[in-house]
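As you look at this complex, bear in mind that one protein chain is not there, while each of the others sits in place.
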Amino acid sequence: MVEVKSISKSYGLKAVVDDVSVSIQKGKITSFIGPNGAGKSTLLSIISRLMNADTGEVLIDGQKVNETKSRELAKKIAILKQSNHLSLRLSVRDLVSFGRFPYSQGKLTKEDQVYIDEAIRYMELEDMQDRYLDQLSGGQKQRAFIAMTIAQDTDYILLDEPLNNLDMKHSVQIMKVLRRLANELGKTVLIVIHDINFASVYSDYIVALKDGKIEAQGTVNDIMTSLVLKQVYGMEMPIQEINNQKICVYFS
Amino acid sequence: MREKGKLILLIVLAAVSITGFMFIELGANWDYALPRRAEKMAAIVLTGTVIAIATLLFQTITNNRILTPSIIGLDSLYMLVQTTLVFFLGSTSLTVMNKQVNFAISLGFMIVFALVLYRILFKREGQNIYFLLLLGLIVGTFFGSFTSFMQVLIDPNEFQIILDRMFASFNNIQTDVLVMASVITAVVLLYMMKFVKYLDVLSLGKETAVNLGVDYDYTVKRLLVIVAVLISVATALVGPITFLGLLVVNVAYEMFKTYKHSVLIFASALVSIVALSAGQVLVEHVFTFSTQLSVIINFVGGIYFIYLLLRESKS
Partner (left out) sequence: MKKRYLVFLLIALSCTSLFVGVTRISPLDLFRFDDHQTQIFWQSRVPRLISILIAGVTLSISGFIMQQLSRNKFVSPTTAGTMDSARFGILIALIVFTSASPFEKMIVAFVFSLVGTFLFMKILDRIKMKDPIFIPLVGLMFGNIISSITTFFAYKHDLIQNMSAWLQGDFSMITAGRYEMLYISIPLVMIAYIFADRFTIAGLGEDFAKNLGLNYKQAVNVGLIIVALSTTLVVLTVGLIPFLGLVVPNIVSLYRGDNLKNSLFDTALLGAVFILFCDILGRIIIFPYEIPIGLTVGVIGSGIFIYLLMRRRDYA
């Protein structure tokens, strides 16, 4: 379980994350939603130790994040940020292999190779595993990076806007993979996502942030109501039920 | 396998240019000339290796292939120290003449400066490495202002002494200074081995490196200190060659097209040795000392840099 205890972070005078506490259920997909500048990405960065909080603490399976060795954490939690423009000449397989670094420190064992193969298969990258990253499309690159975090074999996977710049087909593909990771392998997935309908259809829990504070949190059914979403986004958010999925038709 | 072939090719090239340097036009006084040349060669190999490795580390830390560590102001500081010594003590002063003392003074100043700079940077959270570089560069300009102020005031005869210092030179390097530099380099490189395995991961960028469990701040701080010491040793030994590292590391990248530092470290050191020794042969036998090796290297390296910048966008 991930426990966030009264985390605050500010730049200058502006509080980006303001006294946030939240618990994340194991083995589920939790989506963080909210308007621009709500502090979603910052919160994700703090949970994954990419940033330090000003006050408060994060516990992962009862261990304090800022007191745990970075190498140990890397076997427990994987984070993927949105901007991944690498200028390195790196093949897809090389990139995925880096996911094993926390275990092998650069010298790959047979066991590592198994994990790497599996991750590549999981993301359906077999036929392009020897291609270089700079030859791939945005969607393919994104899948390669996700494959790396899968090879990292952590209980927790954090993704910051994984659907950014992807078309619908690739977005659905990635969300389905995440769903499988949770259902089949029991991984805990945290994502920051803008499209609330993707959040509604594919996640178990939703945490809504606004101005650095938690505006609402709960199951998909709790959050996907006109009333709650109106509070979060400050506009009319009519909800319709289609095939048992709650879809928000906000194109008023 | 192809990597191995290319490495062997580089080793052969290095051997050829070293042999050329040692034996071309050796003349009758070979029993006197050979040890002199060997000494020079040792300085070339040491400097070449040190600058290549320092630049490679630096570019990996900064995730940028168009930067060179000398720009944090070390070159300017070296020139300031040299000019100040001549300005206040005169060209005949012991400190300029006694290379050992001079080496120690320059080295000390540069390392202290780099450490102070790092300290300022790492005191604040959320450090931006470009900020460090810019700060160093500005302070470098600042040193440069003082240097040229003194240079204009110095009498032209004394200026000749500084002129010699302005350009890296492998002539007249004393054995004991060379030994001192080699020992420091060996110790630093040994310490560096501890961090080599992190280099590949660091080249993926800070966030990915942290994600993969690298203690980023700890590692980068140590590596930056290593870079500063290496560059200081090279500069104090032969003088500033700002763009050598930039040139050779990029040539190594172009040749090997890999991200693996286990290969790149050797490759760039070898390229560097080839460039320096072949260049020195050219300077001595083709240009017959009418120009300075470092001036040529800065010239070629500089033009290559502009080419790199203009090419950046292509991919």
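For reference, chains read A and B in written order, and residue numbers begin at 1 within each chain.
Going forward, contacts are C-beta pairs under 8 Å (C-beta built on N, C-alpha and C of every residue); 3 or more make two chains touch, one makes a residue touch a chain.
Everything quoted here is computed from the prediction, not taken from an experiment.
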{"item": "Full-complex contact with the absent chain, from B:I11, B:A42, B:I105 or B:V139", "value": "B:V139"}
{"item": "Sole residue of B:S17, B:S268 or B:N298 that reaches the chain not shown, by the stated touch rule", "value": "B:N298"}
{"item": "Residue among B:Y78, B:Y118 or B:F159 that touches the chain left out of view", "value": "B:F159"}
{"item": "Interface with the unshown chain - residue positions in chain B", "value": "64, 66-68, 71, 124, 126, 128, 130-131, 133-135, 137-139, 141-142, 144-146, 148-149, 151-152, 156, 159, 163, 166-167, 242-243, 290-292, 295-296, 298-299, 302-303, 305-306, 309-310, 312-313"}
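Here is the rule we use: only the chains that are shown with their structure count from here on.
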{"item": "Centre-to-centre distance between chain B and chain A (centres being mean Cα positions), rounded to whole Å", "value": "43"}
{"item": "Touching residues on chain B, where the partner in the complex is chain A", "value": "65, 125, 197, 200-201, 203-205, 207-208, 210-216, 257-259, 315"}
{"item": "For the chain A and chain B complex, residues of the former touching the latter", "value": "48-50, 52, 69-75, 78-81, 84, 86-90, 94, 98-99, 101-102, 105-106, 134, 149, 152"}
